[in-house]
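Note that one protein chain is taken out, while the other chains of the complex remain in position.
Moving on to subunit A:
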Amino acid sequence: MRKFLMAGALGLLLPAMASAGEYNITVDRVMIDTGDFVKEGIGYNGASPGPVLRFKEGEIATINVTNNLDEMTSIHWHGLILPYDQDGVPGISFPGIKPGETFTYEFPIVQSGTYWFHSHSGFQEPDGAFGSIVIEPEGREPFRYDREYVIQLTDKHSHSGDRIMRNLKMMPDYYNRQQQTVGEFFSDASANGLMSTIQDRMAWGDMRMMKADVEDLQGFTGMINGMGPEQNWTGLFEPGERIRLRFINSSAVTYFDVRIPGLDMTVVQSDGNNVQPVTVDEFRIGVAETYDVIVRPKDAQAYTIFAESMGRSGYARATLAPEEGMESTVPEMREPARLTMADMGSMPGMDHGSMDMSGSPEMSGMDHSTMQGMDHSGMAGMDQGSMATSQEVPSDPFYAKGSGLVPTAANGGKFLSYADLKAQNPLYEDREPTREIELRLTGNMERYSWSINGVKYEDADPIRLKYGERVRFKFVNTTMMTHPMHLHGMWSILDVGAGEWNPVKHTVSVQPGTTVYMETEVDAPGQWAFHCHLSYHAAAGMFRKVIVEGGPDSTQAKADVAIEEGGDA
C-alpha cells in the first residue's frame, strides 16, 4: 500500500526536492463494531477509521482514491494547504468521485503536523469515512518525543447520518436525554428556592430554549482509533519515555474534554501548527480540531485516556500502558452541563442591560451545574465582579461570562483555554487586516435550521475575497450551540490577543453568546468551502462558498468576477 520506501529510494537517485508519497485508498462499505453495537458504515481500505497517511514536508503527495460505493464520494484533506481543485469538496473543488471511478489527488505537501481527511459527500463522514494524516517536518521540531500515537476520536451512533438528520428535523430533541425533569425542578427548588426556580423555568420557557441543549446527538459510543470504551485501544510505552499523542476529533457533532488522570499533558501543537508549550491537566477538543500533546509517564502502570463529551452524555476511553492488557480505572462522567442565560447573551431580542447576573436564578443554576467538585461554600452570594477575579471560579475569555459551558479540570488543575494558545513560530507577518467581515452564526433549534447571517447555503451568495488581502472575520454566535467554524484552503489566525503570536488554526470554535475574531491571509486562489463542522449544522445550511478573486496568475477568476459583485454572505 505504502510506496514511501520505493519513493524514498527513487529520491536518492533524483536530486529533485520532492520524493513522492503515494497512497492508494479504496472507499468501502465496512462493518463498524463499537463494542456496544455493530453497524454498517463507510471506511477506507476496508476499515473505519481509515489509514494513517504519512507524508514528509516538501514532497508531492499522490493519492489514488477508488470509489467502491454505489454513490458519489470525495476526500477532503482537512487543514492541508493545497490547490483548490485538490481540496475534495464536491460542487466547489471538483465534481466528486463517481461509483467505480478512481480519482488521483496530487499536491505538494507544504506544511507539517497532525491533520486528518474525510469524505465531504453527504453523511459519509459521520458514517465512518475518515482517517488521519501525519506530516513529518523538514526541519527539527522544537520538542522531543520517543514515541507517537494518533488518537482519533469519534462519536459513533447506531443510526446512520441520514437518519440522524431526519430525526433532528422531525424532533430537534430526539436524542436529548438530559432535559430538565420534574425531579430536577424539585432539587433546584430546594437548592435555590421555589420562586427563583419557577422564574428560571418561566424565563427559559418563554424563549422556548432548553438549558440542556448542549449536544444535538446523544446515545453515541465514544471511539478512539476505532475502538469503543470496552475495546480499550491501548498504546504501549516504556516508563520515562516521552509520548506524543496526536489528538484528532473526527466526531460528527461531539466536543470532548480530554484528560489522562495521573499525567500532565504538554500541548505543543494545535491544528497542525506548533504552539508555545503549555502544560495542562485537561483540554476540550472541538469537532475537527487537532491537539498534539506530550506526556511522560514515569511509572510502569497503566493510564486511562478519558474523553468525556462536553455535555457528559458519553465518553471515549483508551489506555497507555507498559504492557498489553493492563488497564487503569475509568472515571465516572461528571454532571451534565447546563446552559445559562449568559450563553443566550446575544440572542435576538434580549436586553443586555437588564441582565443582572448576580441575583438571577440563572446564576444559581450555574453554581449548581458547572462547579462540581469545587468549594460550594465560598460561592454563595457571589457576584459577577468577584467572579472575574476569583481563582476558583471557572472563567475563560472564549466563553460568555457566567456561561454554563466553561470547562474545569476534573482534578481542579489547569484546563486549556484558547487564550493559552500562542504560535511557536508565526506563519505570517503580523499586519493590519484590510477589512472585516461579520458572520453571525444563526439558527433555530426548534426547526433545526442553521445558517450564517440568517441565510442558509442554498440561498447564499458566495463570500468574495481578494487575493493578497488580510481579512478579519468576526463571528457572532447568536445561537445557544457551539460552532466549530472551518475555512478550507487558508489558515485561520485566531485572535487570542497575542498579536503576532496568535495561533494559526484551521477550525475555530465559537461558543454560544460570544464573539470571536480570526484573520486570514488570502493567499490561495480558487473557491473554497467555509462551514460549521458539526455535520448536521453544515447540512442544514451553516455553510458558505468562498471565492478568492485574483492571484499570482492574474488572468484567473476574472471571468468569475463579471458574474456578480458582492463581498459578504
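Here are a few things to note about the model shown:
Here is the rule we go by: a contact is a pair of C-beta atoms (placed from the backbone, for glycine too) under 8 Å apart; a residue touches a chain by one contact, two chains touch by 3 or more; residues count from 1.
Keep in mind that, in the parts below, contacts and distances are computed from a predicted model.
Between the names "Aspartyl/glutamyl-tRNA(Asn/Gln) amidotransferase subunit B", "Amino acid/amide ABC transporter ATP-binding protein 2, HAAT family", "Copper resistance protein CopB" or "Chemotaxis protein CheA", the one given in UniProt for the chain missing from this structure view is "Copper resistance protein CopB". Here the missing chain is touched by one residue of A:G46, A:G205, A:G240 or A:G499, and it is A:G205. When the omitted chain is restored, the residue from A:P95, A:G240, A:P397 or A:G499 that touches it is A:P95. Across A:E324, A:E432 or A:E458, the single residue that touches the chain missing here is A:E458.
Residue positions on subunit A in contact with the hidden chain: 81-85, 90-92, 94-96, 107-108, 110-111, 122, 165-167, 169-171, 174, 177-183, 202, 205-206, 208, 219, 425-429, 444, 446-447, 449, 456-458, 523-527, 539-541, 543, 545, 547, 551-553, 555-560, in rising order.
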